[in-house]
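One protein chain omitted, others in place.
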Amino acid sequence: MSGHMNLTLKVWRQKSPQDKGGFVTYKADGISEDMSFLEMLDVVNEGLIKKGDDPIHFDHDCREGICGMCSLYINGRPHGPKRAVTTCQLHMRSFKDGETITIEPWRAAAFPVIKDLSTNRAAFERIQQAGGYVSVNTGGVPDANEIPIPKVIADEAFNSATCIQCGACVAACKNSSAMLFVSAKVSQLALLPQGQQERYRRVQAMVAQMDAEGFGNCTNTGACEAECPKEISLTNIARMNREYFTAKFFKEEEIH
Amino acid sequence: MGNFSKTFSSSLGKKLIMSLTGLFICLFLVVHLIGNLQLFKDDSGQAFNSYAYFMTHFTPIKVISYINYAIILGHAIYALILTISNRKARPIGYAVYNGSANSPWNSRNMGILGTIILIFLIIHMKDFLWEYHNNTSLPYARYEASLADPQNVKVTPLAVTDKEYSHVDYVDPQSQTHITVAKDLYKLVRDSFKIWWYVALYVVSMVAIGFHLIHGFRSAFQTVGWDHKKLVPIIRFLGVWIFGIIIPAAFAAIPLYFFFCK
Partner (left out) sequence: MKLDAKIPEGPLAEKWSKHKFNLKLVNPANKRKYTVLVVGTGLAGASAAASLAELGYNVKTFCFQDSPRRAHSIAAQGGINAAKNYRNDGDSVYRLFYDTIKGGDYRSREGNVYRLAEVSVNIIDQCVAQGVPFAREYGGLLDNRSFGGAQVSRTFYARGQTGQQLLLGAYSALNRQIHEGKVKSYNRHEMLDVVVVDGKAQGIVTRDLITGEIETHAGHAVLLCTGGYGNVFYLSTNAMGCNVTAAWKAHKRGAYFANPCFTQIHPTCIPVTGDHQSKLTLMSESLRNDGRVWAPKTQEIAEKLRRGEIKSSEIKEEDRDYFLERKYPAFGNLVPRDVASRNAKEAVDNGLGVGSSGKAVFLDFADAIARLGEDTVRAKYGNLFDMYYQITDENPYKQPMRIYPAVHYTMGGLWVDYNLQTTVSGLYCLGEANFSDHGANRLGASALMQGLADGYFVIPYTVGDYLATIGPKAIDESHPAFAETKQAVIGRINKLLSLKGTRTVDDYHRELGHIMWEYCGMARTEEGLTKAKGLIRELREDFWKNAIVPGTNNEFNQSLEKAGRVADFLELGELMVDDALQRKESCGGHFRLESQTEEGEALRDDENFAYVAAWEYKADGAPEELHKEELVYENVKLTQRSYK
């Protein structure tokens, strides 16, 4: 039912954050079209281990496109050639027999390489710790239906909330800007009534942390939106800008 | 740091500066084009030369001009600052980069387009503005027309000799004649645009402005946060058609008009 193909892989290998790193070429033979991209790498790794070599390290976990752990910059694009798909959901039928595939880690000063294709995305953690929450304690909250929310607002907030924090937006952006990620987080809570109390403090705190992490600046190319596996919209960025300037010029809340 | 300096030193603040300066320059382009349309008038440059004199000697306009230069310079300097910080954000680049798969070429090369435009601006200002102010060998022109028949203008080029001319514009009550003596910038324009490579430089630069604005105009609104669903299509239309195509095309038409029709 499915064809088999032989591929050449050019993979970035780097032993540690300090190591200089470089490309190593591998052959991946007898690859089934039904394999996912990561399963193809599994096959290559099995071969490496049997030879006593260190397998190619890459981050992955759920393999169903939701945990956001997998990354990989494949042939010049984050998560490979297909739109709205994570690397773990990318199948080998998207490639041709005999093709050479170049695999690189996310490249950004804020995402240093840990090993091979695996990067440290803790910067995203710190941005959310700066303010990506509603300050409510467990218990003592009103009944869920006491906060009615128009469906269109709830849906819009949901769209922003589907971000999986994979970092493809940063990887795709020629400036390594994290605006799509940060704006999706800001948007979700800026839209919902629950987020209103901390709305203007939040956006300032998260943008300040984003800047401190050393991400680049947005030039609105739209690459992030095009490469986002969850199709997070650029509208979020405009919304965050609006929130930020409103906070800075017209509100008194400050970061605490 | 005060609130404002903090705001403008943030990444979003710097982008706001880019956006607002960019939009101001767009506005300037419109005004500049309307003024330059006088070059198409078949009056041997009388209107254009008077306009040039007015623009360079009326104090409020001069103030605005200097603000405009500052804004253009600011736009360029902030572009440089942002570009340097963007470079720092990715110290190691990709070996294979397929940007065309996810974004238009011009949006990724605003810096290159901007640099072309800046170089053009330097040449443009040197060749016309600087020359106009400082080149003592620029000729003058004298325009005479009877008030009874204002359409019939008599033009006398005043070649540069030892004699100093100065700008005059008055009606002689005796002869009932409108007399204008003006520095002949028009001639400089006409002569310049007879050189093919100079015309080419202008046309290419206008194409660069077009591409720069197709992305820049829309992008400026995105940066200030203006993305209302109902407004975005209008902004996109203005960005592409007015600022990306019609205005640069009209500017480019000037050198082409002189090259081919004059």
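In order of appearance the chains are A and B, and numbering begins at 1 in each one.
The working rule: a residue touches a chain if its C-beta (ideal position, glycine included) is under 8 Å from a C-beta of that chain, and two chains touch if they have at least 3 such contacts.
From a predicted model like this one, the values you see are computed outputs, not experimental measurements.
Put simply, the hidden chain is in touch with A once you look at the whole complex. Checked against the full complex, the one of A:Asp29, A:Glu64, A:Asp97 or A:Glu254 touching the unshown chain is A:Glu64.
Seen from subunit A, the chain kept out of the figure touches residues 1-2, 15-16, 32, 34-36, 38-39, 42-43, 46, 49-50, 52-55, 57, 59-69, 84-85, 89, 91, 93, 114-115, 118, 120-122, 124-125, 128-139, 141-145, 147-151, 154-155, 157-158, 161-162, 164-165, 188-189, 192, 194-195.
As a convention for this text, only the chains that are shown with their structure count from here on.
If you average the Cα atoms of subunit A and of subunit B, the two centres end up 42 Å apart.
By the touch rule above, subunit A contacts subunit B in their complex via residues 10, 12, 23, 73, 75-77, 81, 102, 104, 107-110, 172, 174-177, 207-208, 210-211, 214-223, 226-227, 234-235, 237-245, 248-249. Taken in their complex, subunit B has these residues touching subunit A: 3, 7, 10-16, 82, 85-86, 88-99, 101-104, 107-108, 110, 215, 218-219, 222-227.
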